[in-house]
Structures are given as C-alpha cells and as structure tokens.
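Note that one protein chain of the assembly has been removed; the remaining protein chains are unaltered in position.
Up next is chain A:
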Amino acid sequence: MPVKWVLHWQPNQGSTVSSQILNEATQCVESINGVKEGRWKATLNYYKPLLRDQTNQAEFPRDFLGISLADQPNKYYFIIRSQRIVVEADSSIQLIMERLQSYKSKVALYFEGFQYQLGDFRLRVGKVVPTHSENVRGIVMEVEYLPISSMEKSRKVMEEFLEIWHEALSKRSLPGKFVNIDLNFGEFGLGDNYTPQHTAVRYALVMAHMIATVQAVRG
C-alpha cells in the first residue's frame, strides 16, 4: 500500500488550535490545485481496564488505543505504544472486547475532514473532535504518495512535498505548523513496506504528542 505520513498541527506557544486553522489548511490545499474527492473519517478509542481491585492499576497499560482507519473499513487496530505493540484485527474484535468486559473505551475521538487528490499525492486534512462534541482538539493531515510502498524510497519525495506545503502554508501566517514525527517502526515489528499498521502506529504517536502539547499549555 502507498506510503503515508501523518502530520499534526503544533500550535505556537500561547496559541490554540481551532476550526479557523483547519479552514486555512483546507484552502491552502485547494490553492495548490488539490482536487476535492470527498470526506474521510477515522475513529480512535482510549481503553481503560475495568478492575475489581483499583490498587493494581499500575500493572495494566495506560496507553491502550484502538483505531479504525478510513482506508480499512473492515479492520480495527490496537496499539500499546509503551510496549511497542500493534495488532491488526477484523472489526468484530470490538464486539469481543465488549463481551470480555475487561477493558472499556473511556474516550472516543473522530478524525474527520476532506480528502484531496494532488498529482501522485492524496491528502487528507481533518479535525480531531470528541465523538459528542464539536470542540476541536487538534488538526491532522495525512500525506500519501501513491506510487511507492517503500518508506525509504519515498522519503525524499515526501520531504520535498512537505517543503512545498510548508512554503504555501507560511503565506497565511498561521500561529503554528504541521509536524511530522519520525519513529522507528522496527521496534513495532514493522518493516519498510508500508501497511495500515504503520498508519495506526503513527496515529498513536500523534495522539501522544497532542496530549503532551495540551498538558504543556495547561501546565
């Protein structure tokens, strides 16, 4: 499958994320001749253990995520980032988790927005919102390079595209920037050939960074 980078909006010190920034980013894609293809949506769940004895809480992972991706409607992905675990499953795994009654989704977030075709690239820009709220918690951008599935081989062209993107966006003088986080996929048992599991891990990392940013602002 094509290589994909997942960027997230990092606001400048003292500023916050908002729908206005999403609108600006979307307009920027259209200004560089991105052709709108439609909407996209992904869902992420934070799971917490249900414990009969709360004193043992530290034994259980605090970063157990589940995510359904727009590209893979019949699949579901689990990530425990601290232990470098990523698992792909059928969507029915969510029903299994409900029946087990050992973990429950405590926070659910949507990633949703518009999808664009731009030459050999597919772009998705979207906001991060809790499922029962319109409160924008973040902005993400997927950049997919369709001809190549090797991460190494696609690195240069992705970096060049991002330079173009950053330059186009900088004309709008927004209080922040889109950031790509590099990570060692090998630690998760993933190779150079790109898969949806890579995307799931990227989203987990994006969420960790977004939470860290929010906590830093609050701190």
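Just so it is clear, contacts are C-beta pairs under 8 Å (C-beta built on N, C-alpha and C of every residue); 3 or more make two chains touch, one makes a residue touch a chain; residues count from 1.
To be clear about the criterion, contacts and distances are computed from a predicted model.
Chemist: The chain that is not shown, which UniProt protein name from "MMS19 nucleotide excision repair protein", "Mediator of RNA polymerase II transcription subunit 18", "Alkylglycerone-phosphate synthase" or "Transducin/WD40 repeat-like superfamily protein isoform 1" does it carry?
Modeler: "Mediator of RNA polymerase II transcription subunit 18"
Chemist: Return the single residue from A:Asn12, A:Asn33 or A:Ser92 that touches the missing chain.
Modeler: A:Ser92
Chemist: Where the complex has a chain not shown, which of A:Val35, A:Leu50, A:Val107 or A:Ile164 is the residue touching it?
Modeler: The single option touching the absent chain is A:Leu50.
Chemist: So that we can see where the missing chain sits, which residues of chain A does it touch?
Modeler: 49-53, 56, 59-61, 64, 78, 80, 83, 85-93, 95-96, 99-103, 189, 197
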